Structure formats: C-alpha cells, structure tokens
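The complex appears here without one of its protein chains, the remainder shown in place.
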Amino acid sequence: MDKRVLLIAGSKSDSEFVNRCEEYLDKLGIGYNTEYSSAHRDPERTSQLAREAEKSGYEVIICLAGMSAALPGVVAAHTALPVIGVPLDSSALNGMDALLSVVQMPPGIPVATVAVGKPGAANAAILAARILSIKYDDIRGNLDKYRESIKQK
Amino acid sequence: MDKRVLLIAGSKSDSEFVNRCEEYLDKLGIGYNTEYSSAHRDPERTSQLAREAEKSGYEVIICLAGMSAALPGVVAAHTALPVIGVPLDSSALNGMDALLSVVQMPPGIPVATVAVGKPGAANAAILAARILSIKYDDIRGNLDKYRESIKQK
Amino acid sequence: MDKRVLLIAGSKSDSEFVNRCEEYLDKLGIGYNTEYSSAHRDPERTSQLAREAEKSGYEVIICLAGMSAALPGVVAAHTALPVIGVPLDSSALNGMDALLSVVQMPPGIPVATVAVGKPGAANAAILAARILSIKYDDIRGNLDKYRESIKQK
Amino acid sequence: MDKRVLLIAGSKSDSEFVNRCEEYLDKLGIGYNTEYSSAHRDPERTSQLAREAEKSGYEVIICLAGMSAALPGVVAAHTALPVIGVPLDSSALNGMDALLSVVQMPPGIPVATVAVGKPGAANAAILAARILSIKYDDIRGNLDKYRESIKQK
Amino acid sequence: MDKRVLLIAGSKSDSEFVNRCEEYLDKLGIGYNTEYSSAHRDPERTSQLAREAEKSGYEVIICLAGMSAALPGVVAAHTALPVIGVPLDSSALNGMDALLSVVQMPPGIPVATVAVGKPGAANAAILAARILSIKYDDIRGNLDKYRESIKQK
Amino acid sequence: MDKRVLLIAGSKSDSEFVNRCEEYLDKLGIGYNTEYSSAHRDPERTSQLAREAEKSGYEVIICLAGMSAALPGVVAAHTALPVIGVPLDSSALNGMDALLSVVQMPPGIPVATVAVGKPGAANAAILAARILSIKYDDIRGNLDKYRESIKQK
Amino acid sequence: MDKRVLLIAGSKSDSEFVNRCEEYLDKLGIGYNTEYSSAHRDPERTSQLAREAEKSGYEVIICLAGMSAALPGVVAAHTALPVIGVPLDSSALNGMDALLSVVQMPPGIPVATVAVGKPGAANAAILAARILSIKYDDIRGNLDKYRESIKQK
Partner (left out) sequence: MDKRVLLIAGSKSDSEFVNRCEEYLDKLGIGYNTEYSSAHRDPERTSQLAREAEKSGYEVIICLAGMSAALPGVVAAHTALPVIGVPLDSSALNGMDALLSVVQMPPGIPVATVAVGKPGAANAAILAARILSIKYDDIRGNLDKYRESIKQK
C-alpha cells in the first residue's frame, strides 16, 4: 500500500492520540508512516521531514502537538502539501493553548485544524481521506463505506 | 476555467470576508462560485448545495460563518468533499463562538478550520490550493509562485 | 399519556444526560419519546425528525449535544416548535464549546439554551413544563407542586 | 391586541436592545408591555412585576440584562411562566459575564437563554412567538410568514 | 458571643465550602449563624433573611453560591450591610460562571467578591474580620494574632 | 470632614476611574485622600502608604489597578484594614487579567473585589459606605438616601 | 559551587513544582538556594529576600506562585536582577489566573514568564541557564549538552 500520509507527533508522550489517528487511517485504508519529531527540541529534523515529505511520496501531512503547538505551522512553512493540525489537551489549560496556536496561522501559511484531543485525532484521518478522495477512487470508496457505517450507529 | 471551489457564506453581511477569500482564489488561479445560504435560515437550500456540489464538479468547499457557525459542519455532513471552515468575528464574543463551533466537530465529520476572520478567509483559499495541488499541476504552479512571493515581502 | 416532548441526543454516549432529563420529565408528568440522531453523522434522519415532530403531535423539542453542538440549531431550522438546547460538557473544553455553539444562534432561528451538562438536562425538562403550562393545566399543576417541593428542601 | 409578553430590562441604558426586541414582537404581531426594573437596584418592584405577570395575562416574560445579569433568574424565581433571558454586552467583558449569569441557572429554575446582545434581542421575540404558537394560531401564522421571509433573503 | 455574621449558602451541597468559612470564623472569634436558602428556588425566604439581617443584629453577610450565583447580589439588593460573595466552582465551567456572576454587579449594589472556592471561603471570614475590626477591638486583636501566625508558616 | 478612605491608583493614566470613584465618595459624604503609587514601580512608597494608613486615621482603602493588578493585594498584605480592589480594563485583555489578579488572593489576605472598570469604581465607593455604615450613622444616612434614589430611577 | 539562582515559592504546598525546577537546575549544574516566602502573607520578608538577593551573589531569581501570583512581580519590583516567573495551576481556574497575574506586568518592571505548572518549572531552570550562559562558560557547556540530549529523545 502506498504511504500517502505522513503523521508527525511532537512527543512520545502523545502516543495515545497518535494511536487513535492510526486506527482511523487503517480503517480508511490509507497508508502512512509515523514520526516523532519536536518542532522546538529538534527543529532541523522537523524541517527536514517537512521538506522531504513530498518527494518521499506523501500527499498529506498530519501533525499532532500540545501546549504552544508550533509543529503543524512549522511543517506547513516547509512544504506545499496540505497540513492537518491536531491540537492536544496535554497541559493545564485543557488544550485551549494548543488550539489557538494551531488554528490562528497568519495569512499565507494555513493549517487545516481539527478538534482538540482524541476526537480531533480521529477526524484528522477522516479529513485526510476526504482530501485524498479527490484523487484516489479506492480511498473514496473506503470513505463512503465509513460514512455509511456511522449513520447506522 | 473549471470551477473547483464552492464558496458558501451564511449571510450577505459577511461579504467583506467573502471578498478577501475570492481575492486569494483569483490570485491562485482557482475557479469558484459563491453562494449565500444560511444553515439555520434556509437549511433545505444549504443541504442541497452541499449534496449537489460534487456532481456539479466542485472538489473543495469553503464555508464562512459567524456566531453559532453551523454552516461548515452541516455542509460537511452532506458531502464527502473536503470542507474548509472560516469562523467569523461578527458577534460580541470576537469570534471565539464561531471558532469553537467550527473546529470542535465530533468524530466522523471533520471540518478543516482556519483562523478567525480575514486572515482565515485568505488562508482558506490557500488551503484549497494546497489540497487541489495534489491533483492539478497548474494550481501547484500558482501556489509555488505565491509561496515564493511572500518570502520576498 | 400524550407525548408532547421529543427528546433528541446526538450520541448514545450522552445517555447519562438524557436520563437526567427523562427523570425530570417523568417527575413533571410530561409524556415524551427519546431519539438518538446526530446532526453531523446522520443529517437526513435528524432533519426528518425535526420536520415531522409537529405532525407527530410534539409541542416542544429538547436537544442535547456536546462539542460543536449543531443539533439544537439544526432542529430549530426545520421546525417552528420551541427548541430547548442543552450544551454538554463532553470534550476537553468543559462544555464552553457546546455552550457557545448552542446559544449564539443568528437572528431568525432561536434556541432556548439552558445550563451546561446535568443541571441543564434537568432544567430543560422544567423549561418544557413552563412552556407547556401556558396550554395544559395538568402540567401546570405538576409544575406548581414541583416548584413548591424545591422550596422545602 | 392582547398583551401576551412582558418585556423587562434592567436599565434605561439598555434601550437599544429593548427596541430591537420590540421591533420583532411588532413584526410577529405579538402584544407586549415594556418595563424597566433592576433586580439589584429595585428588587421589590422587580419581584412584584414577576409575581403579578401571570394574573395580568402575560404568558411569556422576556428579560434583558448586562453584567451580573440576575434579572432573568430572579424573575423566573417568582413566576411559573417561561422566562427568556437576553444577556447584554454592556461591560468590559463583552457580554461573557452576562451570558454565564443568565444561562448557568441551577437545577429547578430554568431561563431560556438566547444569544448575547442584539441578535439575542431579536431571537427572544421569535422564541416567544414559537412558545405562544403552541397555543395561538394567529401568532403561528405570523411566525410561519416570518420564517418564510428569511428564506428568501 | 454576639452573632455578627450571617452566613448564607445557596445549597446544602455547598457544605464543604460553608465548613471552611465557619472554621475561619471560629478561629477569628466571630459569632455567626448559617442558613441555607437559594435565591432562585426560595426567593421569598432569601429576601426575608436579607431584609431582617440588620435588625437581627448582623453586621456583615457572607453568601456562597455556584453557577449563576445570584445569591450575593440578591441579598445585597435587600440590605445596606456589607455583603461578601464567594463564587463556588461547582459546575462544569470551573467557577468562572460564578465568579463573573458575583463580581460584575452593576453600579449601585456592590458585592465584596473573594476568590473562587475554598480559598475564597476562608478569605470571606478574614474579610469579615477586617470589616468588623474597624468597630470591635476584640476581633481586631484576633485578626492581628491570625495575621502574625501566617507569617511564621 | 474626617478622611476615612484612602484611595490609591497605580498610575496617573487611571484617573478617569479615580474620578468616578471620587464622585461617588463625594455623593455619599465620605472624606478621602487620593494617592498615585505603583506596587511595581514604587514598591517602598506603596508599602509605606499601606502601613501608615491606619494610624493616619483611614478605615477603608480602595485600590484601582489594571493588568497584573498587584496593588490591592500588596496593600492588603501591609495593613489589617479592609481593602477594596477595582480591576481596570486598561490592557488588550479587557480587564480579565486585572480581575483574576485582584480577586484570586490566596487564603489569608483577602481583597474585596468589585466589577471591572467604571462600574467597579462607583461600587468601590458604595461598598466603602456599606462598611463604614456599621460604625458611622451619618454615612449610613447618606447610604440610605442614595439607595432610595436609585430605586426611583 | 556558587549559588547563582535564588528560587522562591509562595507556599510549601507548591513543593512539587519547586522540586521539578531544582531537578533541572541540578541537571544544568547551576547552584541555587530555595526559600518559601509569600508576597501576601509575609511581604516584609519577601521584599527583603528580593532586595538582598544581588548582594548575596545571586544573578537570577526564579519565583513560583499560583492564584493571584503577585510574587514574581513584587520580587521584580525590589531588584534589578532578571526575574523568571512560573505561574502554577493550583486553583479552580487551572492556572489562567496565575498566568495573567505573572505575565501582564505594567511597563517598567518585566517578569520573564514561562509556561503554567510543571513544564514551566522545568523551563524556568533552563531559561536561567540561557541567561547565565551569556557570562559563564561552564553553564553554557552544560546547557549545550542538555540541548543536544533532548534532540536524541
């Protein structure tokens, strides 16, 4: 399966959110690789991951980060691919810090922001499926099946 | 030029934000149509616009709304296309109401949320360009030129 | 007993809040039916429930929802009945997201919003009783007894 | 025309909001009287207005107040009629103070809260029309006409 | 010992906060009585407590309440005595609702607001001691001893 | 007229709030002196004002401050007199910074906090009148007259 | 080892945050002393600690405090040394109160504010290392080693 999504999280301590996202990517039949790289603690590696994502064949990048969640914006600054940001509720401020850091990008460099925490981690995968579906019929097929399944819940 | 983006705003009073978004879509060479349709005041028409968007040839939908900004979520509920939501600061609460309404979508139906107000209206167009660029080389070319131009500012 | 209230919750995971509301409707002698239907995951069924509520004999609709709580507003968009909205604290943001989504309705389509979470679930039932009391003397009698009882607490 | 709605505002300085509400009550063909009475500066008169509202023939009470907006809750405490609360943005905190004061009623005494400020003042009138429509066909007719008119906007 | 402070809480469920306040009143040698009376569920009794407080010999009133905490403001509306308000964190919104409801009193009727929750319950007693100390030397003596004791901590 | 109230503001730029407070102190017949002294820029003078207030004959201290409004708490730390704090909306954050700084005092050193900005400046004077009224009949007389006057508004 | 950092916390109950900071100061090879002194409960001792810090040889002061966290600002008012403030999440308001109290210092007296709670306690030590590194090569060496180590995580 082609790896179309690059998943980056800022810290190993975010793995429960990463797992939720991976679970939905699997469910939607989307290939992906996961990397842990902090925008603040390892900026060179993070920039490199972002800059090389496209030639590595990725078409969407999902970034998960908490607190002053610079990761999605920094990655978006180094690539032309669509970047989805998941703000995590991993600090005293319940994720409001991460939400505002991820969504309030200045004009020029957008991040496609989804909900705070686990619901957002799931939705990031589904949003990736919606984006990839404009190009790949198989992913669209999986997305349609998923969308049908949640109606019957 | 093919119309790949459907732009929907909840109210004619949001036109200054719509104009900002259109200006960036033009700059990026992306064809679009603009509709005004309220999720709350005219729900049937809004659902219909969402349901017919795909067969009309649109590949991305941008929704702008203020206050209890249900528009992007309602549209996303009726289509499998990627939906970008722009929360508007058109109430006493400075757009915090619209931001939380747009971004906090429940698992299953994501909205790609961008910044509150005019910066978000610009970024919605650029995010649409990033998404369409995974499929259309001409849009990618325009996006690259735009990205280069903001560096020289 | 006539079913005068239609109770709709967005998700089965909201059942503890639904139970609190049902307990108060029972206490006030008000007949009701409960449905689970998500505004985002199953929009057609939700609209249909809203559109048919009146001819099914309901006179008040209570909607409970968390996060980007579009349910009450979407239901209100499809009916002329009074709609009571209960914002739930089921996300990282403690219900502030749901509160602003439910209460900040644009001019034209009001939702009668009550408190966040369980106190609101109880109050939705009591508010339904106040509304129905303008027409039904038996419900008014029950409401008066209830109001007397809480004084003696 | 029967006066079915009692409109109470906490202060003469809130008159621009009162006017907006009256304009919509007129448009919907609902008779009303307006009183200015502060829950804090003139509590006896306020309680009396609330206690006598029902025998004066009113069926819905609308209360507008800013800051620590106790008025709707205090009125609801003294009557069994449905009380609609409009939180006003008349302080440094943009109406967030009034919103939380009006909506966060403890279990037992609900206030039907609408949006902050002018949109809420309009919606209070429309919510009153929805409530009265369960009993009065003429008001329902007016409401239907109004709802149709906003679709064509 | 003369009962100089009247302590009113809105609900029996607030007793842990009441106990904290009583503990500090005891420590400071201030006589008091405690009443439970809700501004919303039993407004007549609450008003009466407030109106009779002064002739009963009380000189300061302390009110504790959560959510839409109208109690301190309603009591202040019915008495000329200084009223101290303690906002309680007893809802989903962490006491921000109670804080804004208690402190944002309109011009004319002030409430002396202290911190949210238990620290505020302690400080309400100490503030009462500061107020009573302008008149009673024995309370001032106790206050001085208390103030000295916390330095040595 | 005896000077019973010491009024301290952190900055000359707060004079419009100081004037509001003075206007109400005049109206209530309470003597006062006004000082400008910053807790942060001139801490020694501020502490000295606080420590000497009591022997100078003051019985209540009113402090007005914006931003990280340490003034009321610092003054309360150096005196046993009741200290009233007025949080000012003089920064980008609309006074929420000052409100939390003033009201959230730790156990041991309370500040009697009133509303943000001009309404609070007025209420600080009235709260001072309520406190002084437990001791001075003439101030109580003035307070009663004032309270009567606002009813007739 | 020279003691270059003075660490002050407002309350013994903050010791878990103090320990985190000390752990990082140890890791970075920075000598320090820790004092507990409340700006509000023991203002004289707090001012004295601040005033004497420089002649005692300290070059950076770290202050940790919760609620209305006046400690860092009060210390900064009494010294010309750089003061780092750590807002603690020790109240109902999740540290938002402490954050705004610490960071929103008026022009003239800055506090170098770091993140709320434990992450901030760690970062205060690292910020002290960055500041001291402009003068001391050994601390710079330790800082470089630490910065390298977090990359390899």
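When the chains are written out, they are named A, B, C, D, E, F and G in that same order, and each has its own residue count from 1.
Criterion: a residue touches a chain if its C-beta (ideal position, glycine included) is under 8 Å from a C-beta of that chain, and two chains touch if they have at least 3 such contacts.
Everything numeric here is computed off the predicted structure, so don't read it as measured data.
Chemist: Using the document's definition of touch, tell me which of A:A76, A:A112, A:I126 or A:I139 contacts the absent chain.
Modeler: A:A76
Chemist: Would you indicate which residue among F:K3, F:R41, F:K135 or F:K151 is in contact with the undisplayed chain?
Modeler: If we include the chain that is not displayed, F:R41 is the one touching it.
Chemist: Hey, which of G:D42, G:E59 or G:D97 is the one touching the hidden chain?
Modeler: For the chain that is not drawn, the touching residue is G:E59.
Chemist: To test your reading of the contact rule: which positions on chain F touch the chain that is missing from view?
Modeler: Looking at chain F, the ones touching the missing chain are residues 12, 38, 41-42, 45, 67-68, 91-94.
Chemist: Could you please point out the chain G residues that touch the chain left off the display?
Modeler: 59-60, 80-84, 99, 103-116, 118-119, 122-124, 126-127, 130-135, 140, 143-144, 147, 150
Chemist: Take the complete complex as the reference. Which residues in chain B touch the chain that isn't displayed?
Modeler: 89, 94-96, 115-117, 119, 150-151, 153
One rule holds in what follows: only the chains that are shown with their structure count from here on.
Chemist: Rounded to the nearest whole Å, what is the centre-to-centre distance of chain C and chain F, using the mean of the C-alpha atoms as each centre?
Modeler: 45
Chemist: Using mean CA coordinates as chain centres, what's the gap between chain D and chain G in Å?
Modeler: Chain D and chain G have C-alpha centres separated by 51 Å.
Chemist: Roughly how far is chain A from chain B, centre to centre by C-alpha average, rounded to an integer in Å?
Modeler: Their C-alpha centroids are separated by 19 Å.
Chemist: Would you give the residues of chain C that are in contact with at least 2 other chains, written as numbers and ranges?
Modeler: 38, 41, 67-68, 91, 93-94, 96, 103-106, 108-109, 115-116, 119, 150
Chemist: Report the complete set of touching chain pairs.
Modeler: A-B, A-C, A-G, B-C, B-D, C-D, C-E, D-E, D-F, E-F, E-G, F-G
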